[in-house]
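Now for chain A:
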Amino acid sequence: MRFCKNLFAILAILSLIGLFGNHQAMAKDTLKIGSFLAVTGPASFLGDPELKTLQMYIEEINANGGVDGHKIEFVHYDTKGKAKEAKNFVNRLIKKDKVDVIIGGTTSGNSLAVIDIVQKAEVPFISLAGSIKIVEPVKKWVFKTPHTDKMAAEKIFTDMKKRGIKKVALITGNGGFDKSGRAQCLALAPEYGIEIVADEKYDNADTDMTTQLTKIRATDAQAIVNFGFGKAPAIVAKNIKQLGIKLPVYESHGVASKKFIELAGDAANGIRLPAAALIVADQLPADDPQKKVLLSYKKKFEEKYGPVSTFGGHAYDALFITVDAVKRAGTIDRAKIRDEIEKTKGFVGTGGIFNMSPTDHLGLSLDAFKMIEIENGNWKLLY
Partner candidate 1 sequence: MDQLLQFLISGLTVGSIYALVALGFSIIYNASDVVNFAQGEFVMIGAMSAIFLIKAGVSYPVAAILAILITAAVGLALDKFAIEPAKNATVVSTIIITIGASIFLRGAALLIWGKEIYGLPPFTTNDPIKIGSATILPQNLWVMLGTGVTVFAVKYFFDHTKMGKAILACSFNKKAAYLVGINVRRMLLVSYGLSAALGAAAGLLVTPITFMSYNAGVMLGLKGFCAAILGGMGNSMGAVLGGILLGIVETVGAGFISSGYKDAIAFFVIMLVLFFKPSGILGKGETERV
Partner candidate 2 sequence: MALLEVKDLEKRFGGLKAISGLSFSVEKGIIFSIIGPNGAGKTTLFNLLTNIYAPSSGAIFFKGKEITKLPPFKIARLGISRTFQNLQVFLNMSVIENVMVGCHLRSKSGLLASALRLPSVIKEEKMVRQMAYEALEFCGLPQYASRPAGGLPYGILKKLEVARSLASRPELLLMDEPAAGLNDTETAELCQLIKRICDSGVTVLLVEHNMSLVMEISQKVLVLNYGKLLAEGSPEEIQKNPEVIAAYLGEG
């Protein structure tokens, strides 16, 4: 008898909760944001801060009542950086979880792999990966927030032109980011009157790159450019120092995290790289429009998780571009959200000021990249 009573009580409570829940849901549909990120695996240092950023801000948005009353429901999967998993998970997001918007695809490979699926399923997708191929040519449902590898190459070559450098040695890893950066460098060099005199490669798991650098040393290169991320660029920097090579060294935005400086130690000093303004937020002039956004993101992230990186910033940008689009659309209809994302104008994000259009699904100009030099183990904003 007693058991029955208890059971009745539990059922009653459950049904109350159920009613309450239903009531809430009836008020406004939830906005389902799906995400597939390389949280583990070789690109985890990109995916991990991205996930943390999304989780942190979605929690905050929901605590403040959601987007126009739409609570956000967040579903995310870890692709481990594998394109096949990315495809499976995007299918899962669309078919099983039935999400309204997808943010993710940490690496270019992951993002490129799913483009056909989102195009077919007609789900707005904001990629967090670098390759320019993601948005060029423009695909109706695909957007992205990070600066492209093409912009990085352009920024580096612009700086070289200023310093009068004409002969450049390339050294790149075998990942998608590295290879795509290399391809952009090779393609853009003639435009800037630059000759690529060496094109060396390494495996991202390699322990030593002195061989490739010895070959570079024997050329008449005036500067070295390394596209890569993870530990490899730090080994490259150390090996350059070991071999006593005194040439100017350029890294890509792939190393724009304090980890690189920590690993490379004093070998990092003097290295220049293009990067988002986030890592030098406090050095920006007070009237810089981005400064407020950057400092606020930085403060929030660091209070919760530790040192900030620009990669998490891309997720911030993608999330708030979506949020703004939903607010403007006033509905969670996929097609309307997509239209509004495309109309994003003057959005001040961590990566720069976004002005999207039907022909530009990124919306950043070259100014969004800052040229930075590492000085005494710290970032120094050059321009």
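As a selection rule, all candidates are chains of the complex that A comes from, given by their letters.
Operating definition for what follows: a contact is a pair of C-beta atoms (placed from the backbone, for glycine too) under 8 Å apart; a residue touches a chain by one contact, two chains touch by 3 or more; residues count from 1.
Remember, it's a predicted structure, so these values are computed and weren't measured experimentally.
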Numbered candidate touching chain A, per complex, among 1 or 2: 1
In the complex, chain A residues that touch candidate 1: 40-42, 44-45, 48, 174, 200-203, 205, 207-208, 210-212, 214-215, 218, 230-231, 234-235, 241-244, 259, 262-263, 265
